[in-house]
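Heads up, one of the protein chains got dropped from this complex, but the rest are sitting where they should.
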Amino acid sequence: MIPASFEYHAPKTLDEALRLVERHGDEAKLLAGGHSLLPLMKLRLAAPRYVIDIGHLRGMSYIREENGQIAIGALTTHSEIEHSELLAAKCPLLPQTAAQIGDVQVRNRGTIGGSLAHADPGGDYPAAILALDAEIIAANTSGTRTIPARDFFVDMLTTQLHPGEILTQIRIAPRPPQSGTAYEKLHQPASGFAIVGVAANVLLGNGRKAIERAAIGITGLAAKAFRAEAVERALNGKTISDKVIEDASRNAAQGVEPLSDLHASGEYRREMARVFTRRAIARAIEAARGVSRGGV
Amino acid sequence: MKLAGTVTLPAPPSEVWSLLTDAPRLSRLLPGCEQLEPDGPDRYKAAVKFGIAAISGKYAGTLEFAEKKPPHSLILKLDGKGLPGFVKGEGRIELTPKGDTTEIAYTGEAHVGGLIASVGQRMLDAAARKIVQQFFDSAKAELESTKGAAAEPNSPVKAHRKGN
Partner (left out) sequence: MTTRYIGKPLKRKEDPRLIQGISHYVDDLNLAGMHYAAFLRSPHAHANIRSVDLSKARHASGVVLALSGADIDGAIQPVPCAAQIPDMKSAARPVLARDRVRFVGEAVAVVVASDRYAARDALDLIEVDYEPLTPIVNPEKAIAKGATPLHAGHKDNVAFKWELEGGDLKAAFKSADKVIRQRLVNQRLIPVPIETRGVIADYQPGEGQLTVWSATQIPHLLRTQIASMLNFPETLVRVVAPEVGGGFGSKLNVYPEEALVAYLAIQLGKPVKWSESRRENFQATIHGRDQIDDVEVAVKRDGSILGLRCHVIADLGAYYQLLTPLIPTLTGLMMTGCYKIPAARMEITGVFTNKMATDAYRGAGRPEATYLIERVMDLVAAELKKDPVEVRRKNFPQPNDFPYATPTGLIYDSGDYEKALDMALKVADYKKLRQEQAKLRKEGRYMGIGVSTYVEICGMGPSSAMPAGGWESATVRVEPTGRVSVMTGSSPHGQGQETTFAQMGADVLGIDPSQFQVVHGDTSIVPYGIGTFGSRATAVGGTAVYKSLLKVKEKLAHIAAHLVGSDPERMVFADGKISAKESPKKSVAFGQAVSAAYVAKTLPADMEPGLEATTFFEPSNFTYPFGTHICVVEIDREIGDVKLVRYVAVDDCGNVLNPLLVEGQVQGGIVQSVGQALFEEAVYDEQGQLITGELMDYALPHASDLCWIETARTVTPTPVNPLGVKGVGEAGTIGATPALAGAVADALAPFGVHHVDMPFKREKIWQLMRKSSGRVQ
């Protein structure tokens, strides 16, 4: 499989990259890990005139604490996230999610920035990013802006990023004590993408007997990842019981038009959203109860 | 691939009818339409560039109206091909007056072949729904602007176009 011809640029700095995307706009595509873009190019479903390879940019691959937040560089690979000790301690949801992406080769190349920018309807990170209320930092030649995760995903393969912008960083608040997270995924057997993936982030209260606040991100079910607000509403402030969790999970697919394909009909996806939402909430609660800080 | 649904457009059937059957205006509604030229009675040559994000392709083909019953119903036939594959579709559109608006009920079926059918399978349904939605969102906007009335500004179509 051979892509159509393109002009290849490998900028050495972010500024240089930004100038290139500004100049070429729509006709340019950024190349990060290449694990979403290159398959499309090889099939000639995508044929950008300019490919701007940011894979070599130094300093865009990191996981560190900054002003009390966790900052992750856009070029950080899935595998670096999977194995980060800092994240395991302060934000275990991300390593958990990363570990379920594709296979080892995909995780070694694919980047979190690429995954979010690509906004594949079956991508895993979007669910986690939503449940964590992360912030996404985008830069262009005139500066940077911060996009809340909730606003970031617009539609299938479409985000708030403008042509000319580069996603540079993801920012997450460290999880408070008494909170717990979990990512539960039903994978598509061929590609590994999520048929349904549910990230749950719960904060417990009342001696860990009640849910103070829940954030549920769901991917795979619809054209874009979304926050399951109806589930959250049904959980917030409730004393924990199997029934509460079960009832809340019934709202997982509320108001969304489920995707339907060869691997899962809309009906099945809807039902799996319920099952996996329940499982994710239950595991997040367990995590919150099991340990107050660190570990899963 | 089957599509069906209803939408309400903010104008009476006669206006909606003339919008849908007037080539120059119609061409503005069709997402990515670059050309729509008469090619016989009720038949047009079309060139469309359609895509989602990085995935895009150009298609050339024909658009035809059949069984026109103004301003009640018509059949729309599409036939196009491009490097990513080919599409052949037929849809029935019915207009029912609802006060001074029109309710449109559409049912259609499209066959997709070639590359997009063999590798784009998981995106196809959603993509088709998106095209239909964009079409009717544009129709809404067009009808509202001709009315001169303040259109609802938060059409999701606009948000899409802002994206990459």
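Labels for the chains are A and B, by order of writing; each one numbers its residues from 1.
The criterion applied here is as follows: contacts are C-beta pairs under 8 Å (C-beta built on N, C-alpha and C of every residue); 3 or more make two chains touch, one makes a residue touch a chain.
Remember, predicted model here, so these are calculated numbers, not experimental data.
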item: Of A:68, A:143 or A:189, the residue in touch with the unshown chain; value: A:189
item: Absent-chain interface as seen on chain A, which is shown; value: 1-2, 4-5, 39, 43, 103, 186, 188-191, 262-265, 268, 271-272, 275
item: Footprint left on chain B by the chain that the document does not show; value: 83, 85-86, 88, 111-115, 117-119, 121-122
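Everything that follows uses one rule, which is that only the chains that are shown with their structure count from here on.
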item: Euclidean distance of C-alpha centroids - chain A vs chain B, Å; value: 32
item: Partner chain A, residues of chain B touching it in the complex; value: 52-57, 83-84, 115-116, 119-127, 129-130, 156, 159-160, 162-164
item: Interface residues, chain A side, partner chain B - complex; value: 29, 37, 40, 43-46, 48, 117-119, 121-122, 154-163, 165, 223, 257, 259-263
